[in-house]
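Supplied in structure tokens, the structure appears directly below.
All protein chains of the complex are present and in place, except for one that has been dropped.
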Amino acid sequence: MSKMTADEIQGFMKKFFPQARMPVEIEELRDGFLRIRVGLIDKHLRPGGTVSGPTLMAIADTAMYYLVLGMIGPVALALTTNLNINFLRAPKLGDVIAETEMLKLGKRLAVGQVTIYSDGNDDPVAHATVTYSIPPDATRSAKPSG
Amino acid sequence: MSKMTADEIQGFMKKFFPQARMPVEIEELRDGFLRIRVGLIDKHLRPGGTVSGPTLMAIADTAMYYLVLGMIGPVALALTTNLNINFLRAPKLGDVIAETEMLKLGKRLAVGQVTIYSDGNDDPVAHATVTYSIPPDATRSAKPSG
Amino acid sequence: MSKMTADEIQGFMKKFFPQARMPVEIEELRDGFLRIRVGLIDKHLRPGGTVSGPTLMAIADTAMYYLVLGMIGPVALALTTNLNINFLRAPKLGDVIAETEMLKLGKRLAVGQVTIYSDGNDDPVAHATVTYSIPPDATRSAKPSG
Partner (left out) sequence: MSKMTADEIQGFMKKFFPQARMPVEIEELRDGFLRIRVGLIDKHLRPGGTVSGPTLMAIADTAMYYLVLGMIGPVALALTTNLNINFLRAPKLGDVIAETEMLKLGKRLAVGQVTIYSDGNDDPVAHATVTYSIPPDATRSAKPSG
């Protein structure tokens, strides 16, 4: 169903975005759904230990990018066109879990929603909708790199 | 769990918004979730029979208002502060189903997401996140009108 | 500079959307900017005379559509993909003024912002950003209908 496996996505990210140092683990990837776990490090934290808003935004954007990769294959040029995020609660210390659901995967636009949790808590800390622009012909020509 | 039943919400809407003529049926209401069915009439349709964007926006706003009412009681002064909607697919002819999930019900803000379907189709036609401002003390003083 | 004049836009709207009954007057149209005046009628008002949220959303969507028409010509199939609106203040009685600024007119997406005022007041009642999807080749083939 997916165009790339979790391992292929991780390899792709390492190759094309070597400077990205947010440690992302793919816990589940299936058609239309992705769950990642992000281990936060000091620079993502605010005084008191809470995760900063910009870090949550970066996680939402990354989560959606991973799901787009998984569903259409290695398209480095997919670009975020819109991101809307609501911050709901202060995150707890610990890992962050982001669950992404694809709402529409069209030829030109992919729209998904990302719900972000603190590990072990059922109440979401943030919710985002993210739109990516898909380059022309990406869905036809994209092929797994593995 | 809910502060108002489906019947109480319908009665409240008729009393305070008598001019609203969109026929809304509450199919399910429980803590944190509402599903409504909206029967569209001619003035909501575009040539070709598709539902207009503004009608979908009004449905998203209404659906969230109903869920806020259900969860905090008859608060006429709850006001929309933000609505973000992505239009995903052309709606089909027929009823529209809107499912609303409360993401956070705080003292000052209620944030929810609304997924809108054409009746009988699993792919959403639109997805919205909606924020309502809750008047001070509303959650304490609000009482069911029944 | 514009592909359609104010009169051509009005004629286009009457032909393709004859059921739209919101009275819109184009006060200013130039490259990248449009100002419209909307005369509200009873069905747009809430008890107490204030303009309803869905009416403001419809105005934001319409205003952006008019500016897209003015800048790329008569493209009936331009479709709203995203609309984000913040409601800022209760509107006053009277006409509504909407000023739209094009932020980007690309080949595939047009993004604009709409600031909505009550006539005679400098403080905006609502602010929206609106994205339209442009059909392929629309910018090349679109011609004024006049």
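So that you can tell them apart, the chains are marked A, B and C in the order they are listed, and the count of residues begins at 1 in each.
By definition in this document, a residue touches a chain if its C-beta (ideal position, glycine included) is under 8 Å from a C-beta of that chain, and two chains touch if they have at least 3 such contacts.
Since we're looking at a predicted model, the values are computed, not measured.
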- Task: Please pick, from B:52, B:84, B:100 or B:115, the residue that touches the omitted chain in the full complex.
- Result: B:84
- Item | Among B:10, B:50 or B:133, the residue in touch with the chain that has been omitted | B:133
- Task: Against the chain that's been left off, what residues of subunit C make contact? List them.
- Result: 84, 86, 88-89, 103-104, 111, 113, 115, 123-124, 127, 129, 131
- Note on the structure: Where subunit B meets the chain that is not shown, the residues are 81-82, 84, 108-109, 131, 133
- Task: Please give every residue of subunit A in contact with the chain that is not shown.
- Result: 16-17, 19, 42-43, 45-47, 53-54, 57-58, 61, 79-87
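The rule we apply is simple: only the chains that are shown with their structure count from here on.
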- Message: Taking only the C-alpha atoms, how many degrees of rotation bring subunit B onto subunit C, rounded to the nearest 5?
- Response: 180
- Which chain maximises the distance between its CA centroid and that of subunit B? A
- Query: Between subunit A and subunit B, what is the separation of their C-alpha centroids in Å?
  - Reply: 29
- Task: Report the inter-chain centroid distance for subunit B and subunit C in whole angstrom, where each centroid is the mean of the CA atoms.
- Result: 25
- Chain centres from averaged Cα atoms put subunit A and subunit C apart, in whole Å, by 34
- Query: Which residue numbers or ranges of subunit A touch two or more of the other chains?
  - Reply: 84, 131
